[in-house]
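Sharing a structure here in structure tokens format.
The other protein chains are all here in position, but one chain of the complex has been omitted.
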Amino acid sequence: MGLDFSVLPPYAELLGVGLWWTIVLTVSAGIVSFVMGILFAVTVLYAPAVIAYPVRFFIWLFMGTPLLLQLFLIYYGLVQIGIDLPALVAGIVGLGLHFAVYNGDIIRAGIAAVDPGQTEGARSIGFGRWQALRYVVIPQAVRNTTPAVGNMMIALLKESSLVSVIGIAELVHASQLAISETYRPFEFYIAAAALYYLANLILEAGLNMIEKRVEASR
Amino acid sequence: MRPSGSMVEVRGARKSYGNFEVLKGIDLSVERGQIVAIIGPSGSGKSTLLRSINHLETLNAGEIWLDGVQVNQPLKGRAFERHINGVRQQMGMVFQHFNLFPHMTVRDNITKGPIVLKGMGRDEADALAAQLLAKVGLADKIDSYPSRLSGGQKQRVAIARALAMKPKVMLFDEATSALDPELVDEVNAVMKQLAAEHMTMIIVTHEMRFASEVADRVLFMDGGAVVEEGQPSTLFTAPTHERTRAFLKKYLNA
Partner (left out) sequence: MDIELMQRVLPFFMEAAVVTIEVSALSLVLGLAMAALAASAKLSGFVPIRWLGNAYVSLFRGTPCLIQLFLLYFGGPQVGVNLEPFAAGVIGLGLNIGAYMAESVRGAVLAVDRGQAEAARTIGFSRSQTMRYVLLPQAARLMIRPLGVNTIALIKGSALISAISVIEITYTAQRFISSTYKPFEIFAIAAVLYMVIIYVVARAVDFLDRRFAIA
């Protein structure tokens, strides 16, 4: 059976909707992973041991295991202890936490790399410990780690494909639906790959712009 | 127990790192409007003393007082945190390496403190920044980022940032040591202007000429102790201690 890409057009809308959900997932999980990443970094560095150690254990666990396994745990696992997350929420939480762990590690190193003189400068004016972090140290750490965190966002876009396994109708899942009707896996997966590639290019261009702006404000 | 009516009072300040004593019981009192210069070889403890006044270093023993309030009060945790943040707002500190915030414009560097800590309105804070920048001769740099400034300009912004908190005393920690020689004078000029306005200042410096020009009193520190102190005219021309003489000879000839 040869290839016939004319099977694609009737499903353009389905794939479009799939792409839309991929973008929604990536953006939402991206925000979760960024905010939680900062939280993880600050917790690991400054929280008292009773909080910092459990968080460090969690980070260690999530760094050492596959995302797919984590998604299964969050979606199928939490139900059995009474936490029934809708698939989309489970997907955002799973992707968000997974990448938060990595972003947290990057931002933690970023915070540690900020010149101690910056904290002293802030403290000498009268800023409190938390104010110095919030206004002076964290903004600089975030700026300095923009390229690395940006790479995580690029990875996140691609890894968002994994939530198809818990039934979220994103791009891969949409392709599977189309394939189940047409029995044309090659054409549809190529189409999906092309859409991911395109989205990836746009995301990279966007991140480059952000990096340039950050670079300019220094 | 308030020791005296001085603006800054240091009593029996001791500090050590492990077995190494950096400060061996320092006493110092600075009157309102007085300008004290601290000189001495590197490792003499002069910077540590200055940083202790701002509580960037914690003393092992001794007391620091600012205008009748003890800086290093024996409070714990949050209570001390609240106390020290309030005290630091009344002290301006200028660092050798400027420590300007690179992610903020000059304007934000100056206004962030007043806005966040004193609840000052945007407009008022902007006006204050403009006024202080005019004073240090950098009115046109208000929207620049620190990376666009020369070392001397950075240090003048750092002085403006400290002044924006309306401090009772200004602490200068080798403010011109990291500058290229041709940029030193512009910073010294600003400090002289503050002196003319009777700002209380403690200046740690290695510039003997500048110290003798602006200071009311000069302290010579060596090995964690004050070896000798007096008016600049006497200390620089007729030091009584051998160590002071040796130090000055090396520096004045250099």
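Order as written gives the chain letters A and B; numbering starts at 1 within each chain.
As a convention for this text, a contact is a pair of C-beta atoms (placed from the backbone, for glycine too) under 8 Å apart; a residue touches a chain by one contact, two chains touch by 3 or more.
This structure is a prediction, so every number in the text was calculated from the model and none was measured.
Taking every chain of the complex into account, the absent chain touches A.
Considering A:35, A:61 or A:209, the position touching the chain not shown turns out to be A:61 (whole complex). Which of A:177, A:190 or A:207 touches the hidden chain is settled by the complete complex: it is A:190. For chain A, the list of residues touching the undisplayed chain reads 1-3, 61, 64-69, 72-73, 76-78, 80-81, 158-162, 164-165, 172, 179, 184-187, 189-190, 192-193, 196-197, 200-201.
Everything below uses one rule, namely that only the chains that are shown with their structure count from here on.
Residue ranges of chain A in contact with chain B, taken from their complex: 115, 117-118, 120-129, 131, 135-136, 139-140, 143, 217-218. Every residue of chain B that touches chain A in the complex is listed here, in rising order: 54, 56, 81-82, 85-93, 95, 97-103, 112-113, 116-117, 145, 147, 158, 161-162, 165.
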